[in-house]
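Everything below concerns the one structure shown next.
What follows is part of the complex, with its chains left where they were.
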Amino acid sequence: MTGEELTQLGRSVQAPASPDEAVLERVPNGNPDLDFLARFTCPEFTALCPVTGQPDFAHLVIDYVPDRWLVESKSLKLYLAAFRNEGCFHEDTTLRIARRIVAAVAPRWLRIGGYWYPRGGIPIDVFWQSGPPPAGLWLPDQGVPPYRGRG
Amino acid sequence: MTGEELTQLGRSVQAPASPDEAVLERVPNGNPDLDFLARFTCPEFTALCPVTGQPDFAHLVIDYVPDRWLVESKSLKLYLAAFRNEGCFHEDTTLRIARRIVAAVAPRWLRIGGYWYPRGGIPIDVFWQSGPPPAGLWLPDQGVPPYRGRG
């Protein structure tokens, strides 16, 4: 399983300065005859609020059905880390990540759940999928517990 | 992403005296090409019982699919806070909030779950959606745990 032009896997790589500069790499899917789901859970996401400049945090879960390519996971990690100094809104950020992965690996299907930490007492979750799931796909709940407040 | 006539975002705003006086504002949806779900979780809701004048409490979860507009979240917070001195019944209050958001942002779809604290040992939950969810929408459970009593 070798990617086309892997530049980051197995090397010490500088963190990219922004999501646009990050290189989201791919490796060939060794099982293209199967419709399977891969899930990435990313509990360590942070970006900046575009209005106040204060840090925002989220727990992200990304589900996709690979076609010809798999997402190379180290490059995904670096891509997500590149939002560290990027300002954008919760809805936009969540969808932007989804669009970028779709562009990079052209999956048969993808969905993203963005579970944002509360601001002003009210957290926002954002859920999107690229279309109806492929027929016959097995697609478990993401199962992230709801926000609870206290008590 | 700029709202049409935002009067509250980024300013110190007086809490509105009642829900009707509150201004529920909106900002343009930057991703109108996508059917995505946004979820607000509001664990800090309180109103008054119209019969006894005693405070009532609820945990609210609002899911919607934006069309041209997003709900501006600070104005949502102020709108919900404006129920603090408003008297109304559990079923009515839950549905009233839903109707108001529908009126304000004309979403493609919306649902609300109102999880009320028990009175007389028996809590009431209220669940409503504006119609069948859009085809192809990803719509996770709200996942709020059931009321348990003790033990």
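Letters are used for the chains, namely A and B, taken in the order the chains are written, and counting of residues starts over at 1 for each.
Definition applied: contacts are C-beta pairs under 8 Å (C-beta built on N, C-alpha and C of every residue); 3 or more make two chains touch, one makes a residue touch a chain.
Computed from a prediction, not measured in an experiment: that's the story for all the values here.
Because all chains derive from one sequence, the complete complex can be expressed as a copy number, which is 10 in this file against the 2 shown.
Rule of thumb we're sticking to: only the chains that are shown with their structure count from here on.
Chain centres here are Cα means. That of chain A falls 28 Å from that of chain B.
Of all residues in chain A, those touching chain B in their complex are 51, 89, 91-92, 94-95, 111, 113, 118-129, 131-132, 141-142, 145-150. Put simply, chain B touches chain A in their complex at residues 1, 9-10, 29-31, 34-44, 59, 61, 66, 70, 73-74, 76-77, 135-144.
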